[in-house]
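Beneath this line is the structure, given in structure tokens, with notes to follow.
Shown here: the complex without one of its protein chains, the others still in place.
What follows is chain A.
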Amino acid sequence: MKLNFNYDGNIACKAILQDQLEKFDIKYQLLDLGQIEIGDSVSEDVLAELQVGLTKYGIQIIDNPKGQLIQKIKDAIIEIVYEKEKFPNITISQYLSDKLNFRYGYITNVFSEYTFTSIENFIIIQKIERAKKLIIEEKLTLTEISHELNYSSVAYLSTQFKKVTGLTPSMFKRIVGKKRELSNND
């Protein structure tokens, strides 16, 4: 028997962090955008053990300021891609600049230097990642998905989908379906 899941990565991640921090008896306060405030009394050794505990969940403690800024940029982008009502009325560059309190030129340079892609391209990849999830869920039509992701038209969504995956949305859907059939037969 196969079960399908719908999950919120953010909630899951917070729950894992809470479990692990409590395991090490660390006093903490969860802040927004992947940050946690902890007391100063936590030793390096305990932090190292905490990192070991978090590694199996794919969670990394980031200990350099640029790494932290990149994570904040990524989180901010993921937030607006996944929550339509948070999509800003201003330009993305203005939005990120206001939210992170840095000049956009600085943000975009740091981002490309460390991630080997541009912020614009990262947004496209994230939008297409969400489009993939929505296509597989089969609750929305492609036109509805294009609205959900703030595309001006379904044709534009299809063009970007093809650019990022090399496939048309319908080819993608067919491949995922056949892949699942194959793994169900195993």
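Convention: contacts are C-beta pairs under 8 Å (C-beta built on N, C-alpha and C of every residue); 3 or more make two chains touch, one makes a residue touch a chain; residues count from 1.
The working rule: contacts and distances are computed from a predicted model.
**Student:** Refer to UniProt and select, among "MxaD family protein", "Response regulator", "ABC transporter ATP-binding protein" or "Acyl CoA:acetate/3-ketoacid CoA transferase, beta subunit", the name of the complex member that is left out.
**Tutor:** Matching the unshown chain against "MxaD family protein", "Response regulator", "ABC transporter ATP-binding protein" or "Acyl CoA:acetate/3-ketoacid CoA transferase, beta subunit" yields "Response regulator".
**Student:** Which of these touches the unseen chain: A:K14, A:K74 or A:H147?
**Tutor:** A:K74
**Student:** Can you name the residues of chain A that touch the chain not displayed here?
**Tutor:** Listed in rising order, the touching residues are 9, 58-60, 62, 67, 70, 74, 114-117, 122, 125-126, 129, 132-133, 136, 164-167, 171-172, 174-176, 178-179, 182.
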